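Worksheet: one structure, shown below.
Omission of a single protein chain aside, the complex is shown with its protein chains in their original locations.
Presenting subunit A:
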Amino acid sequence: MNVTLDKIQQKEKMTDLMSKFISLVSYKLPDDVEGKLKELSEEEDNRLAKTIYKTMFENQKLAYELKRPSCQDTGVLQFFVKCGQNFPLIGQLDSILKDSVYTSTQQTPLRHNSVETFDEYNTGKNIGDGAPSIFWEIEEDSDKVEIYTYMAGGGCTLPGVATVLMPGEGYEGVVKFVLDRMTSYGINACPPLLVGVGVGTSVETAAMNSKKALMRPVGSRNENENAAKMEKLLEDGINAIGLGPQGLKGSKSVMGVNVVNTARHPSTIGVAVNTGCWSHRRGKITFDRNLNYEINTHEGVTL
């Protein structure tokens, strides 16, 4: 009886904290993104680009002061969860996350972005069938949970693309696939972008890797030497194209390129691209078994 009651209270507590965390992610960019944007703006000498950066910094300041979503498109929420096998609310986590999106939508407020497909109506709640999306990993012998919260608008979701190349096309084919997407769709996806590249066997493995790549900090490098080399080459290469903020030209195009890779079938190279816009609203929070939390992406912030 008491155990059940305790679980209900714990569930309420975690829903409340997650709802506040989602709200925070909507009005404050993570430290790595803030730092990189500042760095890029200082290197910029293009007239339009400078005006745009100035608007961006004023906007972020206002958003934080007024506690309002810095971008009106607060996305369909995505969560990447790494849950310890002994975390007490492991079985409740899906419903906690869904409820917290609903609560945060009322309280922040967030935009109603959940349209039921085929029936084609907006639920008006920002949650729907399969929305938010929640991706799971289970960690052995742990009683903690790490949760990445990600809010991507339609603009930077649109460039997402995956394909399967033949090995004969090699990593050269991967490079072409990524670069082509930058000049066609990347321009409109609110650069400077964080570009996530996934490499694996099939479309879904590559696509998942490319999205995980966007959870990695700006400025981090893949542990594999060749993959890290390709990250640097792509970053420098896309920067040399000079998309600038909003695709209106500038000295740089991207905040970075992150590659995440897994082993592949000998006959295929799965590749995918996902883009994060300059307003890369990603946050990571870790809870222990007593629901003490730590925010890893936004220093000095409490809920």
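Note that in this section contacts are C-beta pairs under 8 Å (C-beta built on N, C-alpha and C of every residue); 3 or more make two chains touch, one makes a residue touch a chain; residues count from 1.
Note that in this section contacts and distances are computed from a predicted model.
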item: Per UniProt, the name of the complex member that is left out, chosen from "Zinc/manganese transport system permease protein", "L(+)-tartrate dehydratase subunit beta", "Peptide ABC transporter ATP-binding protein" or "Na(+)-translocating NADH-quinone reductase subunit D"; value: "L(+)-tartrate dehydratase subunit beta"
item: Hidden partner chain, touching residue among A:S41, A:S70 or A:T149; value: A:S70
item: Residue of A:R111, A:K211, A:K252 or A:K284 touching the missing chain in the full complex; value: A:R111
item: Hidden-chain contact residue, picked from the options A:S100, A:N209, A:S279 or A:T297; value: A:S279
item: Residue among A:I90, A:V175, A:V203 or A:L291 that touches the chain left out of view; value: A:V175
item: Contact footprint on subunit A, counting only the chain that is left out; value: 48, 51-52, 55-56, 58-59, 62-63, 66, 68-74, 109-113, 115, 121-122, 124, 154-155, 158, 167, 170-172, 174-176, 179-180, 182-183, 187-190, 226, 229-230, 233-234, 237-238, 240-243, 245-249, 277-279
